[in-house]
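Note that one protein chain is taken out, while the other chains of the complex remain in position.
Going by the order they are written in, the chains are A, B and C; count residues from 1 in each one.
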Amino acid sequence: MSKLRVAVLGAKGRIGSEAVRAVEAADDMELVAALGRGDKLETLAETGAQVVVELTNPASVMGNLDFCVRHGIHAVVGTTGWTDERLAHLRTSLDASPTTGGEAPTPSTGVLIAPNFSIGAVLTMKFAAQAARYFESVEVVELHHPNKADAPSGTATRTAQLIAAARAEAGCAPQPDATVTALDGARGADVDGVPVHAVRLRGLLAHQEVLLGGEGETLTIRHDSLHHSSFMPGILLGVRRVVTTPGLTFGLEHFLDLG
Amino acid sequence: MSKLRVAVLGAKGRIGSEAVRAVEAADDMELVAALGRGDKLETLAETGAQVVVELTNPASVMGNLDFCVRHGIHAVVGTTGWTDERLAHLRTSLDASPTTGGEAPTPSTGVLIAPNFSIGAVLTMKFAAQAARYFESVEVVELHHPNKADAPSGTATRTAQLIAAARAEAGCAPQPDATVTALDGARGADVDGVPVHAVRLRGLLAHQEVLLGGEGETLTIRHDSLHHSSFMPGILLGVRRVVTTPGLTFGLEHFLDLG
Amino acid sequence: MSKLRVAVLGAKGRIGSEAVRAVEAADDMELVAALGRGDKLETLAETGAQVVVELTNPASVMGNLDFCVRHGIHAVVGTTGWTDERLAHLRTSLDASPTTGGEAPTPSTGVLIAPNFSIGAVLTMKFAAQAARYFESVEVVELHHPNKADAPSGTATRTAQLIAAARAEAGCAPQPDATVTALDGARGADVDGVPVHAVRLRGLLAHQEVLLGGEGETLTIRHDSLHHSSFMPGILLGVRRVVTTPGLTFGLEHFLDLG
Partner (left out) sequence: MSKLRVAVLGAKGRIGSEAVRAVEAADDMELVAALGRGDKLETLAETGAQVVVELTNPASVMGNLDFCVRHGIHAVVGTTGWTDERLAHLRTSLDASPTTGGEAPTPSTGVLIAPNFSIGAVLTMKFAAQAARYFESVEVVELHHPNKADAPSGTATRTAQLIAAARAEAGCAPQPDATVTALDGARGADVDGVPVHAVRLRGLLAHQEVLLGGEGETLTIRHDSLHHSSFMPGILLGVRRVVTTPGLTFGLEHFLDLG
């Protein structure tokens, strides 16, 4: 089997350099380019890159993706800063991208944008949302290093929102809570009715626990991120799947087989 | 909305008496009969029971279900001891059960048999099997009270088998393990390649943890069963869904919406 | 060896009836009386009780202890509502209690008052306070059933206070926390500088986790109370030790050998 020809954009960054190593180490991939600031995009076409891993910054990502889509190069994107306008623009360019021939030509280029490439984080959110309707109580505890500036974490807030949406759709009753007297803050932050607690502890990196409780039992889903290398399996998975998934996909969860 | 007419068989047992209370407490159900050893099955027909919760024993269950199926009464079954022969017999009687009228009459009676009515336990197995292919390492730790006679628990063994099957289907590599010198038993029991560890501790009831580990991250799914009342939400869910699910369903997971 | 003659006051209550069973089941004890509301205290003297387990209520406890101390009966007390005045009164009566004979007669009656008879809870507080000075960060997460009226729990508040006092005594720096933007309540309640988070979840009873974090490592001490029978080992330990510990002892931790 011939190897997938992969290029990394933003190859000098912390995640980018890790991605370079991960692609090199993957048996089924060949690293054909590792571009940093100032390098020319033409290299991508010249080296015959089939998939680009885009790990630059919001100022560069649109130009980079325009180039890729025009040249029929698939992209796996970790860069943030996506707005509805940007997504609409990207969809338009994808519609005009090179097509497979045949009677009903369709755009064949695929782009995966993922806010989080950690498979563990994505599964935690997915499972939490699926389970939430079957339990009376759900709370989120996230734990991070004490240098973090925001509380709760974006991931915890997003998780709580997904949980709340799933419960609303299923018509769940509000969570039971008989608290009458409480110290300020004791019951956590309220995110759409889901209590979220943020712990800041030296020694930790990034951790999240979703606690679900029903009559006589609890279910706990915990994700521990111990190193940013945890993004690599998700990036490689994205590379392998994006080549057969034309159009725009938002969120790594769509590439996970959870049947 | 009229209430579901529900009867409990085995109503004097530990789980059965709990089921009686749970049905009585449910807004959308009416308890029409609570039968114990020696009570007549005819009562089910006389009271117009629509669903029976069958919590007796392997010696009684087949007769009870024959009666139900013949009378078009749906059944939710927690009794154990199912063999291929018994399941085949039950399917045959279901095929001959009263049908909905119309041009293409189909058997309308539904039977749900569930080895485990704890929604938390069922979700743990489901999620573990779904996640297993995305992590290099998976191990199971189950923890129970020290009066338990078997190790590991049936649930832990079943969970490990489901994990192993999912990994085999996805073509996962064997789990990494560089152990060269080990004390006997240190690495747990081997269930189809998945290490399973059994802890026995005074004070515990029934708990299970599935640990999944990949590059830089771990995902932990933990189920704590603190009281056998944990079966009640699953039994009530079964009662509500079995009336619109003709034929035989094996396993509560088929009644959970995990879309 | 002759058995300790033990009486239970408040024997009809939830904890009291459990204590009756625990004393009966203990090899080295004999239950000589189990008194409820309206029963006469004289029974204690008549039956030759050596130790009384006092599990009544704030309105009765002082009278009961006065009787015990006057008759040289040791007491293990779980009743709450202790004030400085009450403790001072009790100390005074103990000073006048029957003495051992000899040249330097000393009061021989012992009274143990314990706000918490769970050995696990007591050890959690003790260990947390001991460890707190060696870690940069300490937070407390308590988890209870959703019918609880106060948040955080009294035990969690007390634990945080002990931690804060130990850190102050050791001259620890304030905990690191770079939080700039936070949702209200996300960082928990502040108890003397120690963040305390309260989770309320159906299915839980009473649980507490102390998280300590330093450079590259964390230490977690977790107590799970799954049944109020957890008070029994502490009560029995108190009974065995109070007979050789004259005077007033406040807190079960003084009876634990932590050398």
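Going forward, a contact is a pair of C-beta atoms (placed from the backbone, for glycine too) under 8 Å apart; a residue touches a chain by one contact, two chains touch by 3 or more.
Since we're looking at a predicted model, the values are computed, not measured.
If you put the hidden chain back, the residue from C:V52, C:L65, C:L90 or C:I119 that touches it is C:I119. Annotation: of C:I113, C:A156, C:C172 or C:I221, C:I221 touches the absent chain (contact as defined above). The chain that is not drawn here is touched, among residues B:D39, B:D66, B:E136 or B:E253, by B:E136.
Contact with the chain not shown here comes from a single listed residue; of B:L90, B:V196, B:I221 or B:L256, that residue is B:V196. Check B:D27, B:E85 or B:D184 against the missing chain and you find that the one touching it is B:D184.
Although one chain is not drawn, its touching partners on subunit A can still be listed: residues 203-205, 224, 226-227, 230. Interface residues of subunit B with the unshown chain, by the touch rule above, are 135-137, 139, 141, 143, 146-152, 157, 175-191, 195-204, 211-218. Although one chain is hidden here, its contacts on subunit C can still be listed: residues 118-121, 123-124, 127, 130-131, 133-135, 170, 212, 214-233, 237, 256-259.
Assume only the chains that are shown with their structure count from here on.
Nearest to the global CA centroid, when each chain is reduced to the mean of its CA atoms, is chain B. Put simply, the C-alpha centre of subunit B and that of subunit C have 41 angstrom between them. If you average the CA atoms of subunit A and of subunit B, the two centres end up 34 Å from each other. The distance from the centre of subunit A to the centre of subunit C, with each centre set as the mean of the Cα atoms, comes to 48 Å. Subunit C has residues 203-204 in contact with two or more other chains.
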